[in-house]
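Below is a structure I'd like to ask you about.
One protein chain is absent from this view; the other protein chains keep their places.
For chain A:
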Amino acid sequence: MENIGLLIDGFGHILSWNHILLMMVGVTLGILVGVLPGLGAPNGVSLLLPLTFSMDPISAIILLSCMYWGALFGGSTTSILFNIPGEPSSVATTFDGYPMAKGGQPSRALTLAFVSAGLGALAGVVMITLLSGWVAKFALKFSSPEYFAVYFLAFASFISMGAQSPFKTLVSMMLGFALASIGMDTISGNLRLTFDIPELIKGVSFLIAVMGLFGIGELLLTSEEGLRFEGIKARVKLAEIGRTLIEIPRYWLTIARSTIIGIWMGITPAGPTAASFMSYGVARRSARDKSLFGKGDPRGIVAPETADHSAGTSALLPMLALGVPGSATAAVMMGGLMIWGLTPGPMLFTDRPDFVWGLIASMYLGNVVAVFLVIATVPLYASILRVPFSIIGPIIVAVIFSGAYQVANSVSDIFLVIGFGLLGYVFKKLDYPLAPLVLAMVLGDKAEDAFRQSMLMSGGSLNIFWSNGLVSGLMALGLVLLLSPLAFWLIGTLRRRRHDVAPHGDGNAAA
């Protein structure tokens, strides 16, 4: 209850036209950097940071955090429209968002994504409001074994979702692990798989890989179908947006589950990318009718988007309460806090309640502003799809190449994107799944670091993963998720065999 009083004070600090205007500016800029692949929220925020040095800390954080919200929303737009994730965390949105848009319902896909994202973010803020003190203490319980268990859980929930052959999934995942290990290894400090090529010492950026695998790969496939001069007959009607809004309550279960996953992954802090993948995996597993997943199932959009945003929002809490950034963007904002003369850490809540609760209040308002702004852009974005592919295709290639260059200002990344594009094309032609590769690239090196740190801590004993209730519980849950499809399959086959045996027996007797 005390927190609610503080929150109302927070609203008192931020409710002015100046601040609302800053929010709108921040969100608009954020949508812009989110839509351009490669630019992304961390780069956008660090570009804007010098401008805030002369502002008071509350206005500055409002501007930056609203830019963050905007970028999170913008990142989903290109995933849905062009199969190019603008942010790493919106990769999972491409799985169903792009097929739905391609099928002629871009407005529905975008609206679903934006509204569920907004709901996810609001749930994250409500959690911060109510549980801030408890969460800060809980996050301290996490060390390397617990991190490894969380990553293991994310892998386990996602690993068996593919409809493809398990061996193809394995090949794809191993390739992802190999790509993730390029560059400098945190534990030994040595370079791995760089082959003395200077361009490789920075490792292979995850963004480069997804732009190539998804964006270029998709373009190659589309071009193969031949030159077409007509766009997708996308309906762009305001009524469509309204209809989708009414449709949303039907997915309350998916939304609730994804929110919990998102908040959990945001606090721990495994981050929004892991959250969106895990949430997609869980939604698909628990769906009774899986046939539409991957072909434009609305739950396949709602689940990753909700989790992405609730994780993105929750990730700001560890930053404020402990001084540990939960995401790259949070790291930049933390740098900002120091420059504005604030020390991120446990005392910030006590020393500067006006700042902390002003920020939390601005999260409520900022997200509402963001949802309205992005929904207003839906008709505009949706109509882009009506432009013929022969015109929009080359533009997308140009955007991807410039985005690839911007990731690290490196020309060699453009060639890497082309390489990944070819790989993506081959994968799709041979029916290999891309998702396991992407997941392994995102979480592979983190999981490896956590595992090896745990081994250093325990002196090489695996018992450290069962050393306390928290880590044991996480590992057990992971194992259950990993093995349950196998168990279901076994039970299923046994049952079928029993069913099969009976009629066959009769048949044989008759013969």
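One rule holds in what follows: contacts are C-beta pairs under 8 Å (C-beta built on N, C-alpha and C of every residue); 3 or more make two chains touch, one makes a residue touch a chain; residues count from 1.
By definition in this document, contacts and distances are computed from a predicted model.
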| request: One chain of this complex is missing from the view, so tell me which of "Fe-S cluster assembly ATP-binding protein", "Succinate dehydrogenase cytochrome B subunit", "Chemotaxis protein CheA" or "Tricarboxylate transport protein TctC" is its UniProt name. | output: "Tricarboxylate transport protein TctC"
| field | Residue, one of A:Ile4, A:Leu21 or A:Leu140, that touches the chain absent here | value | A:Leu140
| Option from A:Met347, A:Leu462 or A:Leu494 whose C-beta touches the chain left out | A:Met347
| field | Contacting the left-out chain in the complete assembly, out of A:Leu21, A:Ile187, A:Ile395 or A:Ala476 | value | A:Ile187
| request: Specify the residue from the set A:Ala154, A:Val332 or A:Val356 that touches the hidden chain. | output: A:Val332
| Considering the entire assembly, which residues of chain A contact the chain that has been omitted? | 42-43, 45-46, 49-50, 53, 139-144, 183-191, 196, 198, 201-203, 322-325, 328, 331-335, 338-339, 341, 343-348, 408-409, 449, 453, 456-457
